[in-house]
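Note that this complex is displayed minus one protein chain, with the remaining chains in position.
In this document, chain identifiers A and B correspond to the written order of the chains, with residue numbering beginning at 1 in each.
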Amino acid sequence: MNDYVIPEKLRVVGTTPIRPDGHDKVTGRAKFGDDFHLPGMLHGKVLRSPHAHARIKSIDTSHAAAFPGVHAVVTAADFPKIASNVIDAGESGQIDMQDVADNCIAREKVFYDGHAVAAVAADNAHIAEEAANLIQVAYELLDPVMDVRSAMADNAPVLHDNFLPGAFLAPTEKALPNASKLELAMGDVSTGFDQADVIIEREFTTETVHQGYIETHIVTAQWGANGMVTIWTTTQGQFAIRDQLALVLELPMSAITVIPLEIGGGFGGKDSIYIDPLAVVLSKQSGRPVKMVMNRAETLRATGPSSGTYIKARLGVKTDGTLVAAEFHGAYEAGAYSGGPVAPGVSTALTRYNIPNVKIEGYDVLVNKPKVKPYRAPGATPSNFAVETMIDELCRELKLDPVEFRLRNALTTGDRLVLGFPCPEIGGVEILKAVQNHAHYQSDIGGPHRGRGLAYGFWFGAGLPSSADLMVNSDGTVQLCSGSPDMSGTRITLAMQAAEALGIEPSDIFPSVGDTASVGYSFQTVASRTTFATGIAVYQAAQDILAQMAERAALIWQIATDNVLIDCGRFLNKANIQQCFTFKELAGKLDGTGGPIAARALASPEGVGFQITAHLVDLAVDTETGKVDILRYTAFQDAGKAVHPDFVEGQIQGGTVQGIGWALNEEYFYDEAGHLKNTSLLDYRMPTILDVPNIEAVILETPNPGHPYGVRGVGEVPIVPPAAAIANALYDAAGIRMNTLPMTPAKILDKLNSLTH
Amino acid sequence: MKNFDYKLPASLDELTDMLSRGEHTARLLAGGTDLVVAMRGHRITPELVIDTKRVEELNELSFNDHTMILGASVTCRTVCRDPQVVKNFPALIDCATLIGGTQIQNRATLGGNLCNAAPSADTIPALIVLKAQTNICGPHGNRQVPVEEFCTGPGQTILEPNEILVSFSIPLPRKHEGAFFIRFIPRNDMDIAIANAAASIVIDSNGETIIEGRVAIGAVAPTPLYVSDVEPVLSGQPIADDVIAQAADIARQAARPITDMRGTVDQRKHLTEVLVRRALNGAVNRARGND
Partner (left out) sequence: MNRQQVTATINGELKEFLCEPRQSLLEVLRDELFLTGTKEGCNDGNCGACNVILDGIVVNACCIFGVETNGGHITTIEGLSKGNELHPLQQTFLEGTGMQCGFCTPGFLIAASALLDENPEPTEKEIRHWLVGNLCRCTGYDKIVKSVQDAALILRERAL
């Protein structure tokens, strides 16, 4: 593992230049998934199962095929039947491509309300929709199972006779007809609990939530006459789309080119294929390009929400506040196919505290809901909610200050994690101290029915493969092309890192995102990894560029390359510093000294920095209605090194507000037959601009030595502690302990009423 | 969406004529914020959509000595910006500024809200307590129906085939009269009411005694409810917490809500009492001239 020596003074990293793609975004010129058109393009629509669990007995597409304006109709029969094949899908963990194929279009059974059964391509979307509704499907209804405990009970309806147990960070083993299990342990919990002065045990349930990206899923596919496929789509990972399509359609990877358009939000939910294979085969059959759009209802019903959970946890502590033992049992929805975020969910439950005796048990549970997908720190929010509210309870019982308690138990650099390795550089203690010193923590809360809550959160980071290409133009400007789709400003943060490394200005660098035919393999833009891992690839490519340019200077000066000094964008002859070229000047001489210079780096870095954060919230509760108003919010987070501080703040504020929605109002409502009732943003209630105050982001920097500028990922951990912080503030305000998410007004009212009765 | 014909009549006669031909299932279009969405979701599938935005009578907003005439297709935006409406009918401003955000209010109409007949409609309780009458014209002539009798069930009204809601007639407030609308939603806007309530109060010139009170509640029954049972409890009584509490309790008892994904029976009954109490207090404040 490289330990970089991070420069004391940075010239570009830490500033706030304007992103080059921003102009197109504020003028409406930027091309997102649905903004792409091809002449002769058809529109595709999917027919989806209205049942949560059923066997498909027959499908009659004849009326749809005969409908005027229809050019092609497909069912599972038009797709190859592929064998089981497990691949590593990054933050989705390991996935069986046979499951992915079955999810794209159901073959024998439908597993959730909204599961795709057939698709139509027609002259326009209205015709396609009308025609799709003419497809007749005969189902044999089966009983659905809609929550983890029911799915794990005796005699629960069984989804799959066989399934491969999921694995993501840690493998699981099949344990029940609908569930697989993992166990992690450290020390000996029974001895640990024996040493405890106070033990509490609590149960929690949390509901299914969705990433809620404002742009839905859209794909345009063209099956070329020569069998080459081109895809234009909104995605977090063009290579993942390409590879998954190749496997599902049994095509060579080189036959498919995926061109990523701008992406209107993803948060983990756009890392895999859904309608992509349908669009491809419809294009093949019709001989025309086909665009398919999943509308909002389809996106909620049939993409990848995040797990609902059932959690039971036990904490043992001494009177001085030392945590001595912890037991954590969590059952996480996997949805219709195995492989949800149970492992990261359970292993982040306690990871920020140094507890010697830990026993963790996690279940990945099949239920008749869409297969879950990563949602910003997958699995961590529910587990954090459980543990941080229990810690709040312990603090009150032991009459200990909540920050002091956490300082006493804080995980620090080098402490052993339950996953078995030591914690890399981490600034948890610094964050907790920053909380104590902040005006918010010290201020008077004021007013009746107001409360303040604190929660402390942790998430991993990731390295994973990234590539970057740098090309020097003869006028000294530089093209930077990476394979990482830009969800929120990584083009500029990568350009800034290149500028820092090369000694030039960010405005001289033109960053772009390459398609699968033009740039080296990159893993998805997920797991808070892009500024870190793709940044390292950029840095390495930049070193290569500098080395090549130094050679050219040496050639010109007729000296050995070792005698060229590179100093912040200038090349000097060590023996005669009058001989000096700026980057621009030297770039102008490349043609005459051997031709243009380019460099490519493929990095799969280790040295990942983990994410740690503390959130402090003040709220008021209307005790007659259960309504919560968030009054003040401060989020403290360690960014390692904030490349673009405004963007880091933006990540913190955005993730926090998603966490607030998760805490207070977001949930999937299913009826008893397993139909999703809230398929609109009217009733899937995400926070509006009126629902939240300003979110103050306090950025600390404990540099990560695994990155040349100290960067650690920042994007995910902000969503982790808001639910617990709000729950703790509710206790402070009204004396009620919430153990379910979301904490809706109805549930708060219930708790308030049970207090008075 | 299923296809349909679209027509834009220039007068009320032309509109009634289009309807009376009766060749197609027809729906009237005002702001479209409910209709377009319902058509897209295949819940309503008219063959003919008739746009009312050029029909003068449906877009009128006028005052005489006793009454405001509010056309069915007048938008919430127009209502909120009319100084006389703001002065005389703050309860209408309460509800017109709560419906779904700026963009929705710029198009949505009170007539549309009433004809859509959702149990949770945000403008109907205020219209009820303001004693609004609906002016209906149809093939058999014109008639007036009090707003509280207009809705007969979720999505259902007393309109006969080819009848049109033309406008509301709303009596101007008397001296020392105040009205107030309030609703409860889980977020701070953009939600369907879990419960809502409106109250109007007329007090004596001393500001101590209630002469008359009217209460209406919504989202707690198949239609918005006019709770006439509170009137004897309020009439002639001093303005006091226990009087208002008693009225709020009667309203709670009149509520017959269901449990659905937006709220539970217990929650809605509880909220009815809270909201009616707050609405009555708000109405008293306005009646006293303190806003």
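Going forward, a residue touches a chain if its C-beta (ideal position, glycine included) is under 8 Å from a C-beta of that chain, and two chains touch if they have at least 3 such contacts.
Bear in mind that the values here come from a model prediction, so they are computed numbers and not experimental data.
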item: Option touching the unshown chain, where A:114, A:237, A:289 or A:654 are the choices; value: A:654
item: Hidden-chain contact residue, picked from the options B:11, B:102, B:144 or B:228; value: B:102
item: Hidden partner chain, residues of subunit A it touches; value: 16, 18-19, 21-23, 25-32, 34-35, 37, 124, 126, 211-216, 262-265, 267, 293, 295-296, 487-489, 646-647, 649-658, 680-682, 686, 688-690, 692, 694-695
item: Touching residues (missing chain, whole complex) on subunit B; value: 1-6, 8, 29, 31-33, 36-37, 39-41, 49, 51, 53, 77, 100-104, 106-107, 188-190
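Simple rule for what comes next: only the chains that are shown with their structure count from here on.
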item: Subunit A residues touching subunit B - in the complex, by the definition given at the top; value: 126, 129-130, 624-627, 629, 664-665, 669, 677-678, 682-683, 685, 687-688, 690-691, 744-746, 749, 753
item: In the complex, subunit B residues that touch subunit A; value: 1-3, 184, 186-192, 194, 261-264, 267, 270-271, 274
